[in-house]
Structure formats: structure tokens, C-alpha cells
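Below: one structure in C-alpha cells.
Selected chains only, in their assembly positions.
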């Protein structure tokens, strides 16, 4: 199995609901450094997993929708806690949708899996991975 | 599949038995930077994989039992080589035990897998992963 | 010249004022991974720059005053932009004050300089350094 990973980041404000979150119930924020692994069993005719230029642009577009925002104000996230692991799946789903829509071009249709990791600090990170 | 990883470290002395170890048969030591990945297929009702506070505390407690010790003097490890890969499994088993004992609270019971990585330097690390 | 560096982090929300900040004028947030370098020309009688336990505790206390907060609501920062470089100096000054107050013990009085670096992402960080 092959995988190609590209890294980008976004910066958001948010707060959490529930006693389990302690002081993180207050409005605070995070930088998320995001690694996305694109997976497929065989390379394409150009010896590529995916067009890295399109992959990076698409990741940048998806993160740009979240970057410099207060996640508490985004309707889609109402009633949820925008934890690192929750956001990993949000980004997975948005990227999976973009791939199905052809945003990664022809090579994107050959991808069979995706892994998304969000680093919230030097000592904690969360991932979501699944098939496409 | 979701995973949440937390990082901590411990510092120990030890020596190895067997010609294959060369100069590492002498008493020496290591810093192990430890990454533990907690895994589950779905998030809990708080949108969490696990309570990161409890996860970090438990890891700290488990590493604290080894930290600032000479592993050659710990009865449990007699007759074994406390290699990086061996210690990865030791920590896996101690954490798995703690999870079964409820040390990670209710969310801990939803975990289905654990991966433990010990970095011994900038150019070598070892892992053990398994189901819970 | 000797220096000892310890790393910790804090997570905050904030917004910026001024056209130069573009979309960062919106409420957003950041994880700051903080490296503090404690400097002195000679080691003390224990062959130390500073008691690393006290240094880490003091850094943790100082960052704890900011962690999980919206910096826009802290009176001290009114009328200022809490940029990465600005916050580096804030932390420098709070640590310098703590050292003068004896929070790092006797060894703290031997320190002659301090450098504070805040990493806001994998591609940007800012520092403030000065004499004590």
C-alpha cells in the first residue's frame, strides 16, 4: 500500500460543553497542524499516488473554510464538541467529498483511503482514517 | 477509526545480555519519549476518544514507576533484555491493565486498541500495538 | 555561555485590530508551544544552570494564567495586539518578575538572561530575549 502525506494548518477559537472538559469549557483556541495521507494500492501511469499540487490546494481550500474562525459560531457544529478528533473527521469528510467531486482530478479517483491527523500541541494529536 | 495520541517521557539505566548487543552490554541508559495512541471506532457522547486529562495522568503514573530507575534491578525484568521494543510492550500491558481497571473512566471502556511507541533517539524508535 | 531550555504550551482565543491582519481580525485562536531558555555564564555548585523542576513549575504557572482564555478579555492587553511576538515579551516579563521574586530559588538569582520562543505553527514562531 502507498500513501502520500501533505501538511498544512489552521487556527481557530472554540469552547467545549461538559464537565469533563474542565477549564477548556471557556472560550479558547488552537492551532491545528494537519497531516493528510492519501492512500492507494498501485501508482498511476505517472508513478504518482495523487497530483500533489491539487492535493495541497484542496487541503488549503478545505482548511481555509475553517481558518480564522470561532467554531462555536458555525451552524454545522451546533450541539457538538469540536474536539481535535471530531475535527479530524470533519476534514476527512470534506476531503472525501472533494475527491468524489473530482477536485483532485483523474488521479483522485484511484485513491482508496484517507487518514487525517490534527496536531493540537507538541504532546497531543488525533486522527481519523477510513476508506473512500 | 479514530485515535488520540499523547506524549510523555522517562529516563532509565540498563544493560543488555548477548553478543549481539556489542558495547550496549555495558551499563548505559536512555531517554524514552513515549507516544501512546488510544483507538476506538466511534466517538463518545462528548465527541471524545478518551478523557485526555485521565489518559495523560495514567501514562504519567505508568512511566513514573520506571522513571529514574535502573531496569536491571527490577525483578519483573530479570532474564529479559529491556530493549526499546520490549519496553513498548511492557507499557502497553500496564496501560491495558489500567484501562480495564477503570483508571480512564467510562470513556476508557470504549477503547478498542492501543499503540505504544518509544523513541530512543532521533534515528530509532520502536512500537507495540494491539487490541484491548 | 550556558543555557537550559524547557518546553510547555498554552491555548488561547484572540483577535487582532488593523487592516494589516486581514482575516486574522476575526476571533480565532492559537496553540503556542513555548520554549524558555535560561542563561548564565557559569554553572552553580551543583553543576546546574537552574533547578529544572522549579523552572518547569514556574513556566507552567505563568502559562496557566493565560491558558484556556480569550486574550481579548484580559484588561492588561486592551489596546494592544496579542501577536506571537507581543506574547513572547509578556511571558519574558512575567518570568523575569518571578525570578526576581525568588520563585526559582537561589539558583535563579544567578541567571543573567532569558529567551522566550512561541511557536504558533510548524512554519512560524517568534522570540523575545533580553538580559535579567
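In order of appearance the chains are A, B and C, and numbering begins at 1 in each one.
By our rule, contacts are C-beta pairs under 8 Å (C-beta built on N, C-alpha and C of every residue); 3 or more make two chains touch, one makes a residue touch a chain.
Only a predicted model underlies this, so the values are computations on that prediction, with no experimental measurement involved.
Trainee: All chains are the same sequence, and 3 are placed; what is the full number of copies?
Mentor: 6
In this section, only the chains that are shown with their structure count from here on.
Trainee: With chains as vertices and touches as edges, which is it: line, ring, star, complete or other?
Mentor: Drawn as a graph, the chains make an open path, so a line.
Trainee: For copies chain A and chain B, work out whether under half or over half of the interface numbers are shared, and give different or same accordingly.
Mentor: Homomeric contact, different residues on each side for the most part.
Trainee: How many angstrom lie between the CA centroids of chain A and chain B, rounded to a whole number?
Mentor: Computed value for the inter-centroid distance: 27 Å.
Trainee: What does chain B use to touch chain A in their complex?
Mentor: 1-8, 37, 43, 46-49, 51-53
Trainee: Tell me, which parts of chain A touch chain C in their complex?
Mentor: Counting only chain A, the residues touching chain C are 7, 9, 11-14, 23-24, 26-33, 67-70, 120-123.
Trainee: Name, in rising order, each residue of chain A that touches chain B in their complex.
Mentor: 18, 20-22, 80-86, 88-89, 122-130
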